[in-house]
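Some chains omitted; the rest stay in position.
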């Protein structure tokens, strides 16, 4: 069979709606746009941290102009993506008016989101002796990136918007290696240092002044299945109370409670609740040996 | 020495072919293009998941047009990059005809790659109670990204194409934090949740219906060296049989076999084979202590 | 309240300088530009690895032209960003001449940075049996990306440039999942395989011929606080001597010394110094059990 | 007054809706987009001359794919711009369905437009001895550009679309210096050589096999005004019958008829009708004089 025929055959095979696509109902059609959602996040950064992201702002007077222009663009893009999310993932044709209302309700939460993000920045600054300026954190710490994505996604989720919140947190996951489900509830003054590998599950509840280090998992221990064998979405992730610090690579699994003012050391595997004011450390788990240089 | 001289001096020093470059034979020359390879992946996404990636597709009729246009562009770019890979990394001047044939053979595997990717999506959907729609997985779960890159790279590797496969999986590694070597063999219905930090080595063999969580390493325990001290590329990574689940941050190392229908808990360090139907869990490794709030 | 009013109200709220911004002194103003810094890194790649990054170079003669053009652009961008860094983060109006001098001093270190990066490539090649060509490492191994960022950032830090170094290493962190503080001191022939989740703290000192695997933390055990409760930036991360290999997911914490020619196995939690020629392995920490297929 | 105040004052003055804007009803609002209209023209070129404009087409089979993709994009953009034109310039809120119908009717004329454009190309080839290949005309002769714009604009005008046609012909005017009003009626086998400065007025009627050279004006002699002093849009431009050639820089003005098979020489000023088979030439209008090199 020659080239043209091979190409044409595969074009036809791949263009057909396959049985799998039919079964899964994933035939495509008009979808939310990843590019537009990235622009939405970019606009939110410009609105919440004017001068740090987007155009240079040369005077206090012109903050108003810049925030105003970004807000107008945000409102338009957001309304449209909300509408598309409902259509694609709920099968419902949300009226344009509803998307409009949801977008406005979301915009009405932005000043509060900004305030809380600044508590995260303050917490981060207190946690890391290497910080030399607040601006440094806004500019380059993954915590700001990931928490902006999460707090925005969480607000959209609470307004009932489907899938969009998850797309937004996955964008942060890809950039930072920190995977926070938009359904998690996280208090103020939250900080994550380094952060690569952190996972925070859908039903987590986290208090104020909590600090995590890289590789911490707040996960599920097991799933409950219904009679069809489908996993059921029940509370299955930990509750972390106020003033808790969890060091690197520890895993806290299941619907347990870590009491307030507790410190969990690194590399801990924890599946049972812990009383307040606890300090959890690993048993000494290494043996030393003098060797003559051979490989392991 | 003044500015112009400093600049000119360093330009000359850096433009020279250094002794290291000569020794390592890395003088540059015409190379595969990272930008073109990214475009190839983008085209493959549009061909395999039409409507999700690339332009909106407004009717079933026009899937044919879109897949056709993407396929034509794919064929051209791929042929060229295959040719460049051989020239740069094998020192052989592959005939244009050969690159052409390899590209066609690869295109001929696309319908099968699409079918298998849909089994991965189905597995992911079964593993995560937070999923609300299949489209959500295609859109934003790292598993789709990483498996598309891996399955494409693996197909190219089997056709003998040098280095290109590795570039493709490293792109996924950068975006998802999941590092799968293109040489690994992975069955159907494969899923990875969260995924940051997962490493799957070159000689791994993985069956069907296997699920991994974040931070899992399927690695080598030690290398064999030849008489020149160069490490030898022998089977050195684990074999994972069907229906195995491995929880977060566990390391399975060396050419061992994890028998089918086995569960490996989180934070496990495993260097010996395990019989089928096993369940491996960590010993309780923490001690609790009430403390008065001082840091660790 | 209708739409226009809601938008206008929030624009006004968000455009105001909030009390938090005043307290933290983060009102924006002219800042270093992330986009320009990304271009600086791109230019450095073209200067250090001509032919691999940037335009194709078709003859040895034209390496001179390409390196020259990139150098001119580098010098201009760098000078400007150095100037902006001092202004934004030191509150000092560094004279243009000073920025100029610093940029030139940095450029004068480039041939040495290139030489050392090639030792890292050589080390990587020796560590990974899957490597088939040096060019493959330059092209797609995260080690090259992350070490170029780190070695450049470290050189800028030594010249006293504020924040810029940190922005540069965070860019590499985002792309590779490897987080190296620009203040760390790292010798030659350094390699990291896979790398996701690696953290190397600000006061680490690392010798020559050191190899790390994914998930390794070289971190602090505790902070010292001054009388105001602010953490103090003292030496608090480990010293790793020559010829040390640390396997995946191990944590080395505190100002301890890992003696030369030592091997630290995977999943180790280490907070005490180790003599030279040591070999640290984990105690057997798993229990096996035959089970009948039920979930954990 | 200092800088900030001057800027703020002028921003306020310019942002206000001026009295002129109110009087003229030109306050802005959602308008047709020049950028989208340029894309529409680009798509039409790709549809009508596949392979010459847009992506390279590598086989006959893939013409179908390319034309299909361009058509889908065309239909979407066009529908939207038609809708915006009615809203902006007719004050009527055309139902989406109507725009849709108009767009489809227009698309249904494309094969005929293509056929007629090919007659223009054939005429051009016959008129210019410098032509070496038909493709050369499609590629670089302004006649193709200007006639594609005109014929498309004319078709839209006949379908009642406001202003859009005029925007489309002005784009061609800007690129070629040839200004054809979309209302003019132009037959087949029409050609214009060089063309800069050609003007063809709104009520012109031009037969088949007509050729114009640069600088030819087919204009109005005088306007009729109504009682308010507004010029009335009556037939006021010439009728040019079949087989007429008009040489460079001649002006034919008013509702006169140039009979078929007539030649009008260059630099003619003509305001009266001419019988068929005429040949109009200029009287000798220069005096020669031998001079000794002084300026005029």
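Think of it as A, B, C and D in the order they're written, each chain with its own count starting at 1.
Assume a contact is a pair of C-beta atoms (placed from the backbone, for glycine too) under 8 Å apart; a residue touches a chain by one contact, two chains touch by 3 or more.
All values reported here derive from a predicted model rather than from experimental measurement.
Enquirer: With 4 chains in place and all of them the same protein, how many does the whole complex in this file have?
Expert: 6
Everything below uses one rule, namely that only the chains that are shown with their structure count from here on.
Enquirer: Have a look at where subunit A meets subunit B and say same if over half of the interface residue numbers show up on both copies, different if under half do.
Expert: Copies use mostly different positions to touch.
Enquirer: Using C-alpha centres only, name the chain that sits farthest from subunit A.
Expert: Centroid comparison gives D as the farthest chain from subunit A.
Enquirer: Which listed pair, A-D, B-D or A-B, reproduces B-C with over half its contact pairs identical?
Expert: Duplicate interface of B-C: A-B.
Enquirer: Measure off the straight-line distance from the CA centroid of subunit A to the CA centroid of subunit C, and report it in whole Å.
Expert: 23
Enquirer: Which integer distance in Å separates the CA centroid of subunit C from that of subunit D?
Expert: Here the centre of subunit D sits 59 Å away from the centre of subunit C.
Enquirer: Indicate the residues of subunit A shared as contacts by at least two other chains.
Expert: Residues 7, 11, 177, 196-197, 215, 223, 249, 267, 282, 285, 295-296.
Enquirer: Could you tell me which shape the graph of touching chains takes: line, ring, star, complete or other?
Expert: Its topology fits none of the listed shapes; call it other.
Enquirer: Pull out all the chain pairs that touch, please.
Expert: By the stated definition, chains touch in these pairs: A-B, A-C, A-D, B-C, B-D.
Enquirer: Considering the complex alone, what residue numbers of subunit D touch subunit A?
Expert: Subunit D reaches subunit A through residues 4, 7-8, 11, 59, 61, 65.
Enquirer: In the complex formed with subunit A, which residues of subunit B make contact?
Expert: 47-52, 56-58, 60, 63-64, 66-68, 71-72, 75, 100, 104, 107-108, 110-111, 114-115, 118, 121-122, 126-130, 132-136, 138-142, 175-177, 194, 196-197, 213-215, 221-223, 248-249, 266-267, 282, 285-293, 295-296
Enquirer: Flag every residue of subunit C that touches subunit A in the complex, lowest number first.
Expert: Going through subunit C, the ones touching subunit A are 3, 6-7, 10-18, 20-21, 24-32, 34, 88-89, 162-163, 166-167, 170-171, 173-174, 177, 179, 181, 183, 196-197, 199, 202, 215, 217, 219, 223, 230-233, 236, 247, 249, 251, 253, 261, 263, 265, 267-270, 274-275, 277-283, 285, 295-296.
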